[in-house]
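All protein chains but one are shown at their positions in the complex.
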Amino acid sequence: MAKKSRFILLGLGRFGASLARGLAEKGHKVVGIDIDEDAVKDLEEFLDEALVADATDREVLGAANIGDCTALIVAMGDEPLRNIIAAMHAVELGAPRIIARGTDHEHARILRKLGDIQVILPEQDMGRYLAEHINAASDDARNKAADK
Amino acid sequence: MAKKSRFILLGLGRFGASLARGLAEKGHKVVGIDIDEDAVKDLEEFLDEALVADATDREVLGAANIGDCTALIVAMGDEPLRNIIAAMHAVELGAPRIIARGTDHEHARILRKLGDIQVILPEQDMGRYLAEHINAASDDARNKAADK
Amino acid sequence: MAKKSRFILLGLGRFGASLARGLAEKGHKVVGIDIDEDAVKDLEEFLDEALVADATDREVLGAANIGDCTALIVAMGDEPLRNIIAAMHAVELGAPRIIARGTDHEHARILRKLGDIQVILPEQDMGRYLAEHINAASDDARNKAADK
Amino acid sequence: MAKKSRFILLGLGRFGASLARGLAEKGHKVVGIDIDEDAVKDLEEFLDEALVADATDREVLGAANIGDCTALIVAMGDEPLRNIIAAMHAVELGAPRIIARGTDHEHARILRKLGDIQVILPEQDMGRYLAEHINAASDDARNKAADK
Amino acid sequence: MAKKSRFILLGLGRFGASLARGLAEKGHKVVGIDIDEDAVKDLEEFLDEALVADATDREVLGAANIGDCTALIVAMGDEPLRNIIAAMHAVELGAPRIIARGTDHEHARILRKLGDIQVILPEQDMGRYLAEHINAASDDARNKAADK
Amino acid sequence: MAKKSRFILLGLGRFGASLARGLAEKGHKVVGIDIDEDAVKDLEEFLDEALVADATDREVLGAANIGDCTALIVAMGDEPLRNIIAAMHAVELGAPRIIARGTDHEHARILRKLGDIQVILPEQDMGRYLAEHINAASDDARNKAADK
Amino acid sequence: MAKKSRFILLGLGRFGASLARGLAEKGHKVVGIDIDEDAVKDLEEFLDEALVADATDREVLGAANIGDCTALIVAMGDEPLRNIIAAMHAVELGAPRIIARGTDHEHARILRKLGDIQVILPEQDMGRYLAEHINAASDDARNKAADK
Partner (left out) sequence: MAKKSRFILLGLGRFGASLARGLAEKGHKVVGIDIDEDAVKDLEEFLDEALVADATDREVLGAANIGDCTALIVAMGDEPLRNIIAAMHAVELGAPRIIARGTDHEHARILRKLGDIQVILPEQDMGRYLAEHINAASDDARNKAADK
């Protein structure tokens, strides 16, 4: 990682928080936006900019300097419609790269139709990954999972 | 995969369904148990044995021949206590290997104290994975994610 | 109306029911699909084909011969996400023309990004219409509104 | 529009907000009353007088100078009883003209029995309108709907 | 009571049930309609005709021979709108006399505007009655209240 | 009424408010206690002492000088258990006379077992009263009910 | 225990089920009544008579031969009012001895006023018991608690 990247995270739940932590530990700049004040506070040490706001509100995104980021990640919990709206704003406001955590395959297809959005489905992706590696990687994975 | 394995899945939600499909496609025998009849029906073609039942009920597990499986996977949705109870039954009934989908790190620690249980946290694990690969693996992941 | 048209209505609530009635009275063929059995029964006399089913389920739409209709209208109540999913299925299954009742302007923008979808917002459209005609058309409108 | 009119709007939801905007743009004076502070704030620029208050409370209406308006429009959301109560107050307090947004035909009949009230049913009226114009007006309507 | 009267009761809750019992004991014919099957069953012995149906549905009232009764009493619980709708139907279908149990004074005013409806407000009426008689009638009332 | 009486009202809902008004208009001193601040405020002009407090809390009643009143009336809404607890406190704290608004006949029997409590059941009592007077008193009652 | 006793249990929750088991193991006849079918089924082997019914319904108790029992125990869960009503019925129907599981001290006082009722408060009684024995009985209790 030669030059510093700037990532914007909409939603700091279990997925978003884990991602924020990981990105910060690798030296990236992280902007975190969540409607829940506690979620923002818990991650303060990992965030360069922290905002308690509703990311479905276009003005909130408009003020976050979306055009100037490495990638924007939409991960606003399990309410698919809110993720869809925020992703649409991000497309319209010109985010250079958008990744969205989806809920199911229909949700993923809708997201992809809104623009060039890369979709991640944690539950389904992990299910498929485990099916693939359940035999070979067993001992190894067990060790890695044991430490938080 | 020289010899056929038998996997028992407690819970056929997004994670469990995806896992069932993946295991069946690799030629494994899959036993699926879920309290929701629709969830079981939707996966019928991938299941060797299918059971609509409450996997927190010890008698249900007792009848499922738990001792004779390659691994038992606990993935009963987002109600952590139900996962914990089912995992405890599985330990007591002698499942040779247990993998459990957890909700958060406290939940994971409780599960590990019940016995030798391997814990997966899809949201957190995917968050960390993405932090790791967001730059390098971008194009590749984008392609892989695009096909269901 | 020289030649008979065939319209598919997803959702038979206040908007959909009123539309079904109007289309049938003009001599069109109307296919009505709603998840609520009572809603379907109440309109039976106006429907050529009536189906109690969930129109967010792609298989339901697949069986409705969507390719062969004059227009398909999505009007599944106030749950925007369900409307969005059904509209996406309709686009993918090749409906020749799609009209969707939306909830608000963000919802309308999402619908339009899914394909060539014409969006109607009854509350907002009527508000604007009334602002336009509140002075001139007053007496006339009053008379027309008085008879059901 | 030679001389300025004054309109009182009870309720600034989707219908009321759209109406307020339209009336203001035509140069009318608009008084807006809503129990929801955000709804009032969002329209501030279009309102000559703005009031956060419960319009089912007769004292609120008593203070709004109801006798001196061009028309009073009741549009307090989907709770029909609240609309009925506000409309009754408006009749008793001598509003020169009353228009009410209704929910269904029974609701409309009750409103009309309270006095000389003109009733609008957005969903049903738009359904009937679309049935009428779905063939002829198609392209035209599509263009007009596309711009917010 | 020389000649037998016929009373139609919409709603068999605490007020309606007590009224049905009292009317039957005086030798009147009582028709009871309630949406709750148990409420109807509990009063069977006091009813000449008993109907489990929704009295806000105009067809239900249309079939009850409303024109031919001594009085129709509307007492459908604490949901004022349902009482208002049923009372409006009763007016339109020509009930010779209508009594309605109201909830509060605004509710009562609405009912009275629908037609010539006599309104009873049990809570308020009893409050005023007690204020009047709390001193004088004390011992007497106490005795009377003691026997069910 | 030669000498002024003092009445304590627990609960200022529809029944209690109506009673408070009636007692005050006859020149009695009225103490009103309700957990809902608005209910207390609305009656301020009729109350000599007004208290926003939970009357199931024995200390609240202990401070209200219960021993020195003409009668205490328990009318705390439709939650029977709260009425029962407050009535029990009133008995134990030595109220000289207790009247309680009950919900149904079982509720009334429980109240009477707690001590010498006079029970009023507004719905049932009005139902029986109407059954008695529906023919004779019709015109008269109609007139009286018409004025608030 | 020379001669066989007959106990009637209203409510088969955690407390009631544990009591039923204990009484049956000592050779007593146990009658169990609960509104929940599963609760009754789970204890079938311990019950001489089992009834799925609502014990607040006086007719249910009237048919249970209450006068002829050693004791009747009221333990209908955490809804105090239901316990109070059932206990009142039991007093009125002449149960020779009544024990009731209460919720808190106010609840207990109400129960005792209904008749000669012995009240048990499991949470509070165990709290006090533990305070008494926490030091001395520690090891012993620990052993006893360890076996189910």
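Order of writing sets the labels: A, B, C, D, E, F and G. Residues in every chain begin at 1.
Keep in mind that, in the parts below, a contact is a pair of C-beta atoms (placed from the backbone, for glycine too) under 8 Å apart; a residue touches a chain by one contact, two chains touch by 3 or more.
All values reported here derive from a predicted model rather than from experimental measurement.
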| item | value |
| --- | --- |
| Candidate in contact with the missing chain, chosen from G:D38, G:E59 or G:D104 | G:D104 |
| In subunit B, positions touching the absent partner | 56, 80-81, 84-85, 88, 106, 109-110, 113-115 |
| Footprint left on subunit G by the chain that the document does not show | 1, 5, 7, 13-19, 21-23, 25-26, 70-71, 73, 97, 99, 101, 103-105, 108, 112, 118-128, 130-132, 134-135, 138, 141-142, 145-146, 148 |
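Simple rule for what comes next: only the chains that are shown with their structure count from here on.
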| item | value |
| --- | --- |
| Gap in Å, rounded to a whole number, between the CA centres of subunit E and subunit D | 36 |
| CA centroid of subunit A to CA centroid of subunit F, Å | 59 |
| Sites on subunit A at which at least two other chains make contact | none |
